[in-house]
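The complex appears here minus one protein chain, its other protein chains still in place.
Chain nomenclature is as follows: A, B, C and D, assigned in order of appearance, with residue numbering initiated at 1 for each chain independently.
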Amino acid sequence: MGDIVLQILNGLDKGSAYALIALGLTLIFGTLGVVNFAHGALFMLGAFVTVTFTNLLSFESVTLSETETTAWGSPLEIREPVLQAWFGDFGLWLIDYSVLVSILVAIPIMFIIGVVMERGLIKHFYSRPHAEQILVTFGLAIVLQEIVRTFYGANSISQSAPDALRGMMDFGVVLGFEPGMVPYPTWRFVYFFFAVVVIGGVFAFLQFTTFGMVVRAGMADRETVGLLGIDIDKRFTFMFGLAATVAGLAGVMYTPILSPNYQLGMDFLVLSFIVVVVGGMGSLPGAVAAGFLLGILQSFASMNEVKEIIPGIDQIIIYLVAVIILLTRPRGLLGRAGVMED
Amino acid sequence: APTFFTSAANAFTNAPGASSVTFGFNVPQSGAYADEGADELRAYQLAVKHLNGEGDGGMLNTFSSRALDGTGILGRKVEYVTGDTQTKSDAARASARSMIEQDGAIMITGGSSSGVAVAVQGLCQEAGVIFMAGLTHSNDTTGKDKKANGFRHFFNAYMSAAALAPVLSANYGNDRKAYHLTADYTWGWTQEESIAAATENLGWETINKVRTPLGAGDFSQYITPILNSGADTLILNHYGNDMVNSLTQAVQFGLRDRQVNGKDFQIVVPLYSRLMAQGAGENVKGIFGSTNWHWSLQDEASQAFVRAFGQEYGFPPSQAAHTCYVQTLLYADAVQRGGDFNPCAVAEALEGFEFDGMGNGPTLYRAADHQCFKDVLVVKGKDNPSNQFDLLEVVDVTPADQVTYAPDHPMFAGGELGECNPGA
Amino acid sequence: MGILEVQNVNKRFGGLQALDDVNLNVEENTVHAIIGPNGAGKSTLLNCFVGRLTPDTGTVMFDGQSLIGRKPHEINQMGVSRVFQTPEIFTDLTILENVMIPSFAKRDGAFKLSPFAAVKAESAIRDHAEDMLGQVGMLEKRHMVASAMSRGDKRRLEMAMCLAQSPKLLLLDEPTAGMARADTNATIDLLKQIADSRPITFVVIEHDMHVVFSLADRISVLAQGHVIVEDHPSNIKGNPKVREAYLGDAHE
Amino acid sequence: MTETSTLRAPEHPSSPAYFSCVDIHAYYGESYIVQGISMNIREGEILALLGRNGAGKTSTLRAIARAGSPLVTHGEIWLDHQPIHEMSAHEAARAGVALVPEDRRIIQGLTVEENLQLAQIAPPRGWSIERIYELFPRLGERRKQEGVTLSGGEQQMLAIGRALARDIKLLLLDEPYEGLAPVIVHEIERTLREIRSLGITTVIVEQNAVAALKLADRAIILDTGTVVYDDTAQHLLDNKDMREQYLAI
Partner (left out) sequence: MFGSKISDTTTLILFVIVVALIPLLAAPLGAGYPALMQFFAIFGILAIGFNILFGLTGYLSFGHAAFLGVGSYSAVWMFKLLSMNVIPALILSILIAGVFALIIGFVSLRRSGIYFSILTLAFAQMSYKLAYSVLTPITNGETGLQLALDDPRILDSARTSGQLPTPNLFGLDMNATRVVDVLGLEVQLNFGYFFSAAFLVLAFWIAMRIFRSPFGLMLKAVKTNQNRLNYTGVNTRPYTLAAFVISGMYAGLAGGLLACMDPLAGAERMVWTASGEIVLMTILGGAGTLLGPIIGATVIKFAEAKLSKFNEGVVHGWFDFLPDGLADVLTWVVAKFVGDGWHLTLGLVFMLVVTFLPGGLVEGARRIGGYLGRRGQKEDLEQLGSNVQGGKTTAAE
C-alpha cells in the first residue's frame, strides 16, 4: 500500500515536471503555432542559469601555494570562496539557497532570451511551413547546446537543494501510515508546489485577461487581427518571452533532481511534444492533464509487478499512451478542432 | 591521355609507407561521453608525442619492455586521425571506416562504451586492422564478442565484482540484502550478473533486480519501491549520466540515512569514474566502487604518466585517458618487438605478453581472449576532497589472481576469437 | 419519382434546429433552386447530401439509393458533385491541374495506383480539362497557380472542376456570388447550355434573384430549417410568405 | 497629382479631400496588380469601387488598409491629414481605417462575441456589442457559437459588425452584399445610410453595381489595376456606354 502511495507521489511529481515543461511549449507550439525544437534548449538554459549563478556565488579566489605541489609538479592552488570571505554567514546562506535565489535572476534572463529569440529569428517563421520551423529551431537548439558545452563541458554538474529542503518528509503520517512507510524528499514537494503555482499563474493570466484570446486569434489569422488595430507582434514577442521564462524556471527548479548537462534539453524535447499533443493542441488544461496522466502512468508502469506481466512496458509507456489517446480522441485530451491539423 | 593503374596489392590492410604510420583515434566527441572522449584524445595525443620522442617520454621510461625509444615505430613517425563515435555503434563504425578507407589508419582505438567497442572491434576484424579497445567494461568485449584483431587493457564487469566482493564483505558483512538497479542494455546486464554472482557468493541475498531504461533521467519510480522492500543495500549498475542521476536521487530519497534490518543502508556503484563522481557531487562520498586506474596511485609508472599529462594539460588524467595512453604504447611496442606492422604479427606479439610499468603492476595480455589481467582498484568517494579532481580514494587493490577467471567461464562463454585477419 | 428525394430530414446543432423536417423532391434533368434567408439551413441541407453532415433523422435517396452514412467520395462516385459556398480548390496547383484531378478521379475510381503513367501523356484528360476551362472562359490562365486568382475566378474554376466530372447531379452553393455581372450572365448561359446539352440535374442555392429566376424550373424556399413553399418560379415572387421571410417588401 | 482636376469633386473644387490616394502602385510578389490608382473622397461620402473580376478592387482596398499583401511600392494615402501610407496595418486601423474583407475572415476558434470583443481591444472603440446585436439580432442569438460555423450570410453580418465595433473614419467594404438574402441587403443598405449620417466615409466594392450605385455618391471603375472612370454615381447610372462596357448592366 505504501508503495502505491509512493508511486502516486512519484507520478504527481513527475507529472508536475512534465506539465511545467510542456506548459512553456504549449504557449509557443499550441498557441503561437511555432514548432519550437529549441524549447528543450530553453529548459536547459534555465538550468544553466542556476549553474552559472551558483558558480558566481561560490567564486573562489585562487592563490598558489609556495610549498605544496600537485602530483604533476605544478604549485598547489589554494581556493577560498569569495562570498564567504566578504559576507560570512550570509554568504554561506546565499550559496546554500542559490537554486531558489537564482529564480530571481532567471526570470529576467530567460525573458530576455525569449524576446531576443523571437525578435531575431522566430518572427520570420510564423507563416513559414512547420518543417522549416523545425529546421531553424533545431539548428538553434544545437547551437545553444554547443555554446553551453564550450563553457561547461559535457559532464553533468551537480547542484544541491538548500540544506533545509534537502531531507525527507514523512508524508505517510499525514495519511495515517506508520512512520517511515511513505517518506518523500522535501525538495520534490517544493517542486510540485512550485509547478502548481506557476501553472496556476499562467492560467490565470491567460484566463482573466484578453491576452490569451488575442494571441489565439493572432495565430488563427494574423492579418485580420492586425486590421483590427492590434499590434500582434508585440504580443507574440511577450508570449514567447513568457514561454521561455516558464521553460527556464522549470529547468532552474529541476537542477537538484537531475544534474544538468548540455543535452538535458534534447532529452526532454520529445517528451514535452508528446505531452502537448496528447493534451490537445492549443489547450493549456490539456497539456497539464496530459503531463500528470503520463507521469502517473509512467510511475505505475515502472513497478516490478507490472513489468513482470509486460516486459519493457516502462520503456514505451509514454509512447503507447500517446498512440492510444490519439487514436481514441482525434485531437488529444482537450484539443480544439482545426489547430495544427494540416 | 591519363594513365590508369591499379595500386599494387599489399600483404595487409593499410601497410604504412616508409616515413609515417597513421593511427585512428575514434572517441566520443559529442553526446554524454564527450568529456570522457576529450580526455581520451588528450591521452592519445600525449602518447603520440612520447612515441615520436617529444615531451618527457611519460611511461615509456617506466614500461618494462624497452623496445620503444622515442623514434616512432620501426623508424616511422606516428601520425593520427580523429573521429567522432557519437557513442553510437553505427556512427562509430562509419567513423572507423573512414579512418581505414580514407586515411589509411592501421590501428583503431578508442570509444567509451561497450556497444561501440564490440561494434568497432567487429569492423576492425573484418577490415584487417588492429583494434585497441578504449573504455569498455562489458564482459562481452573479450567474452562472447571477442575478436582476434581486438585487445582490451581495461578491466571488465566480472573483475569489478571479484575485486569489490572482499571489500564489501569486510565493510558491510556477509549478511546483506541487495537490490539492483540495472541499466537495461548489454553492459548493464553483464555488470548485474557479475556483481550479483559475486555478492551471492559472499552470502548476500539478492532481493530484486530491476531494469531501468537508458537515459531515464528521473529514477524516482524505481527508487521508491526500494524503501519498503526489505533491502539494505542498493547496487547501481549504471554508468554515465544514468549513474549520476540514480545515485543523486537515491541519496535524495534518504536511502543512506535509513536503517534496515538493523544495519545502515548502503549504496554500491560497481564501476566508477572520476568524471561521473564529479557529476554526482556530494553524493558519492563514502560509496564503494571499482576503477581501472586512478591518478593518485603512487607507483612510479602512474606518477610518470600523471606528471606528463598534468604538465601538458594542467589537470590529472582520468582512467579512460590512462587506458587509451597505455593501449597506444602497447600497440607500438608490439609492432616494434615483432618488427612488423602486419596485424597478425602484432597480435602474435601481444598474445601472452607480460609487462609491468604501466600503472597497474604486472600485467598479462592473455592469448585466449585478448584480455589484460592486472590488479583492480577498489575506491570510495572521498569525504574531504582537497580539489575538484580528488574525488575518489583508493581503499584497496585486489590482486590480479583474485580477479582472474578461466577463458571458458560461463559469463564469457560463446563466440570465438577466430583467426587474425590481415585484410587485403 | 425524382432523382433526389429528401424525406423528413432533421439536423440539430446543439440547441439549434438547423433542419426541421425537410422534404424535397428534385426531378431529373431540372434546375431546382433553393432560396431562403441567411441561416435558413440551405448549406446544411446540401452538406447532408454530400456526406459532410449526417442528418439526425430522415432519408436522402439519390437515384434510388440512400446517401446517408456514405463517405463524401462514395457519393461523388455515384455522380453527385458540389460547388462550395467559399471556393474549395487546390491552391498550390495550376488551374489546369485543378481541372484534371476530377477527371482522373472520375476515370480511375476512388483509388488507382499508377505511378508509371505520366500526367503529360494523358492527352484525353487534358483536352477535356482544357475544354472545360474554355467553357468557363479561363483557358488562357491555365498555367497559373490557382492561389493567385481573384475570387470570382476561383468560383469559376471550381465550377469547371465539377463539370469536368459530368455529374448526374450538381449541387451549386451560391455559384455566382462575387462574380461580375458579365460573368454572372455568362455563367447563367453556361449552365443553361449544359442543362440543355446533356442529362444533368442542378440544385442551386442562390441569393441573386436574377440568377434564380433565369435558371430555375422549380424553387423551394427554406426558412428556419423547413420548407415553407415549393413551387414554380412564377408563383414564388408573389407569394407573401416568401416576400416576408426572404425578399423583403421593397423587392421589385 | 497630375490629374487633380478630374479627380477632385467638381462641385467643390476648393474643399480638400478627406481621404485621398495618390498614384498607388502595388505588387504581389512579381505581379504588378495595382498600377497607379488615385482617388479622393470627402468626409461622409460613399464611393463605389466597381470593375470586373480581377480588376484589382480587393487589392486596392487591401493596399489602403495596409494589409501585408499586396506590397505598396509607390504612392501616398491620406486620411484626415494622417499619412496612412507610412503606417502598418494596426496603426492604420487605429487611425480609423476598417476593412470588411471579401472572404469575411472570421477568426477560427473564437465565438461570435469574442470576434466582436477582439475588435474592441485596441482603441478607439465604436459601437457597443449590444448595439451591434440590435442591428443584427441574428448575431445576438448566436453569440456563443463559434464564428466560423455561422452561415455564409451570418458571417457577413459579423464581419460588418466587427468593423462597426471600432470607432472608424473610413470604412472599406469588400462585397458586403455577397451571399446575403435580399431582406438583409436592405437591412445593410439602411445601416450604411446610417453610417453615412454619422459622417463615416465609405468605400464599397460591389458586384451588384445597381445596389451600390443607389447608395453611393461617387463611383470609380477599375480595369486591370487602373482607374478608367471616376465621377458621381448618378453620372455613371446615366452613362449607358460605360455601364455596358464595364458593368454589363
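Everything that follows uses one rule, which is that a residue touches a chain if its C-beta (ideal position, glycine included) is under 8 Å from a C-beta of that chain, and two chains touch if they have at least 3 such contacts.
In this text, all values refer to a predicted model and were calculated from it rather than measured experimentally.
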item: Contact residue for the chain not shown (choose from B:D145, B:E193, B:D218 or B:E312); value: B:D145
item: Residue in contact with the excluded chain [from B:M107, B:L123 or B:A157]; value: B:L123
item: Omitted-chain contact residue, chosen from B:W187, B:W204 or B:F373; value: B:W187
item: Sole residue of C:L24, C:A105, C:L163 or C:I200 that reaches the chain not shown, by the stated touch rule; value: C:A105
item: Residue among C:K141, C:R155, C:R181 or C:H207 touching the omitted chain; value: C:K141
item: On chain C, residues whose C-beta touches the chain left out of the figure; value: 50, 52, 71-74, 76-77, 81-82, 84, 88-94, 96-97, 100-102, 104-106, 108, 110-120, 122, 140-141, 143-145, 148, 161, 165
item: Absent chain, residues of chain B that touch it; value: 2-7, 29-30, 34, 37-38, 41, 45, 80-84, 88-91, 93-95, 97-98, 101-102, 113-115, 118-119, 122-123, 125-126, 140, 145, 148, 184-187, 211, 213-214, 415-416, 418-419, 421
item: Missing-chain contacts mapped onto chain A; value: 35, 121, 124, 128, 130-132, 134-136, 138-143, 145-147, 150, 266, 270, 273-274, 277-278, 281, 311-312, 315-316, 318-320, 322-323, 326-327, 330-332, 340-342
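Everything below uses one rule, namely that only the chains that are shown with their structure count from here on.
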item: Touching both chain B and chain D (chains); value: A
item: Relative to chain A, chain with the most remote C-alpha centre; value: C
item: Chain C and chain D, separation of their C-alpha mean positions in angstrom; value: 30
item: For chain A paired with chain D, centre-to-centre distance based on mean C-alpha positions, whole Å; value: 48
item: Distance between chain centroids, defined by C-alpha means - chain B, chain C (Å); value: 75
item: Per-residue multi-chain contacts in chain D, two or more chains; value: none
item: Multi-partner residues of chain B (each touching 2 or more other chains); value: none
item: Touch-based graph of the chains, sorted into line, ring, star, complete or other; value: line
item: Contacting residues of chain C [partner chain D, same complex]; value: 13, 16, 35-40, 42-44, 85-86, 148-153, 174, 177-185, 207-209, 245-248, 250-251
item: Of all residues in chain D, those that touch chain C in their complex; value: 28, 31, 51-54, 58, 102-103, 138, 145, 149-154, 156-157, 175, 178-186, 207-209, 247-249
item: Contact set on chain A toward chain D in their complex; value: 210, 213-214, 216-217, 220-221, 223-232, 282, 336, 338-339
